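Take a look at chain A:
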Amino acid sequence: MIWLLLAVFTPLAGVLLLALLPRAGAAGWANLGFSALSLAGALGLATRVLRHGVLDAHGFRVDAFNVYLVVLTTFVGLTTAVFSRPYMYYVHTDEKRVSARGMRLYHSMYQGFLFTMLLALTTDNLGILWVAVEGATLATVLLVSLYRTPAAIEAAWKYFILCGVGIAQALFGTVALYFAAQHVLPAGANGLSWSTLYAIAPQLEPRVMVVAFVFLLVGYGTKVGLVPLHSWLPDAHSEGPTPMSAVLSGLLLNVALYAVVRMKMLTDAALAHSATPELAGHLLMGFGLLTFLTAVISLHRRRDIKRLFSYSSIEHMGLMSFGFGVGGPLATFAALLHMLVHALTKSSIFVTVGHATHIARTQRIERIRGLIRTQPAVGWGLLLGVAAIAGFPPFGIFTSEFLLLSATMQLWPWLTPLLVLGLVVAFAGLFRSTQPMVFGAAPPGQYPVRANMLPVLTHLALVLLLGIAIPAVLAHWLDQATQLITGRSLL
Partner candidate 1 sequence: MDRFLNLGAALLQPLLLLAAAPLLTGVIRRIKARLQNRRGAPLLTPYRDLRKLIAKEAIVARTASPLFRAAPYVVFAATLLAAAALPVFSTVLPGARIADAIALIGLLGLARFVLVLAGLDAGTPFGGMGASREMLVTTFAEPALLLVIFTLAMTTHTTNLAGMADATLTGATVLRPSYLFALAALLLLGVAECGRIPVDNPSTHLELTMIHEGMLLEYSGRHLALMEWAAQLKLTLFAVLTVDLFLPWGLATRLTTPAVLAAPPLLALKLLLLAALLALSETVLAKMRLFRVPGYLTLAFLLALLGLLSHVILEAAA
Partner candidate 2 sequence: MNLGALSLLDQAVLVLAAMALFSAFALLAQSRLLAAIHVFAWQGALVAAVAALTGAASGDVNLYISAAITFVLKVLLIPWMLHRLVRRLALERQSDPLPYPALTLLAGAAIVVFADWVAAPVAQFEHSATRNVIAISLAIVLLGMLTMVVRRQALAQVLGFMAIENGLFLAAVASTHGMPLVVELGVAFDVLVAMVLFGVFFLQIKDSIDTLDIDRLSQLSASVEQDEATEAQR
């Protein structure tokens, strides 16, 4: 419990303190410190869960499904903080795009974002989950508009409106859920506690659950970035400060997807004996496939490097949703693994992209050239990151895609051609933009910058490790999660 509190509420303390801390340089370090503390808590929590199993108390619930996401969140939070300290300081002092107040807001809200993420992950109460996810929007929306450019403000506005509305729908879904629960539960029982609901799920009224799930899917799906609800995502990613893009892509989408999957578990349990037991899965699959294919096409002919990679995030979210939708242990395992590796890879890519834009002083792809000549570390980081995200072994994403494909091959063989086609198109789109940026002669007047490649290195190393061999601990967690979600174990 203490670990849990440490992990979740350190950021909360960070919010308050960093809001008061005036000096930007110190704030960066403090930000780093809080993230590290939170990571420590998460690790402690993980070991505890590993040793004593599910932790379910005081309205919190940490099981195999979310514990690894908690660790992931805090870890990416830390590495991104490592990157963001010098980067934002550079933006603040050299580029002068952020005022001192802006810096304070930034650091404080960075922690706020982490807090909401962790809260959403660990809470057992669906209402709190909703509040937290909405809170995440509120925490990040001002960061998206941090640069105060018209484009940034517009992006933030869209982000705010679309996610706000989406989340409102999720709340309606939650209400409907609560409503359905109230007819089963005795008075006084907490009808919003996920574990309670899961226990009684089979008795929940299917027709209500269906409606509730639709609202929840559309609601949280907006934050996952499912097509056609994704429109806010490229704007928010491309206009916000790069560290924000990293955490948004790496964490926020995951958490939203996590929420969706929790809801799917309830719905599946409720619909088990109805006429359409697979409905939730099929909806998710449909959304996933649509998202995947649309995003894959959108990867072509991009001009803005950050938009490019935000579309790639959408693509991978589509894949994960598809995986969860397909169901079955193999696909679920693949999707869970994919959440992990994608978060690591994508955040590392955004870190590199931050350096790349810093080197070229623009986000326009056709003006970023010859990185590998100007600064080999950045060039290679970008190239390897893209290779990883495009699903090349020995990086971990290949593993999850391999599993996903083979699972699809077993359950829906005729959908695999679509997936493969999509993967090829996605690869082409990514590389036709990346290769010119990395290779070739460097334009005159382009100089290396002080780049901190440590986060990239650690992330890619982890992804590589996951591609070559999945540690037993992690495999155990993922398998337990799979068991939790599908009821069947893989190992």
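The candidates were selected such that all candidates are chains of the complex that A comes from, given by their letters.
Throughout what follows, a residue touches a chain if its C-beta (ideal position, glycine included) is under 8 Å from a C-beta of that chain, and two chains touch if they have at least 3 such contacts; residues count from 1.
Predicted model only: the values in this text are computed from it and were never measured.
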item	value
Among 1 or 2, touch partner of chain A in the complex	2
Candidate 2 partner contacts - residues on chain A that touch it in the complex	97, 125, 127-128, 130-131, 134-135, 138, 141-142, 145, 147-151, 153-158, 160-161, 164-165, 168-169, 171-172, 174-176, 178-180, 182-183, 190-192, 205, 207-208, 211, 234-235, 238-239, 298, 302-304, 307, 361-364
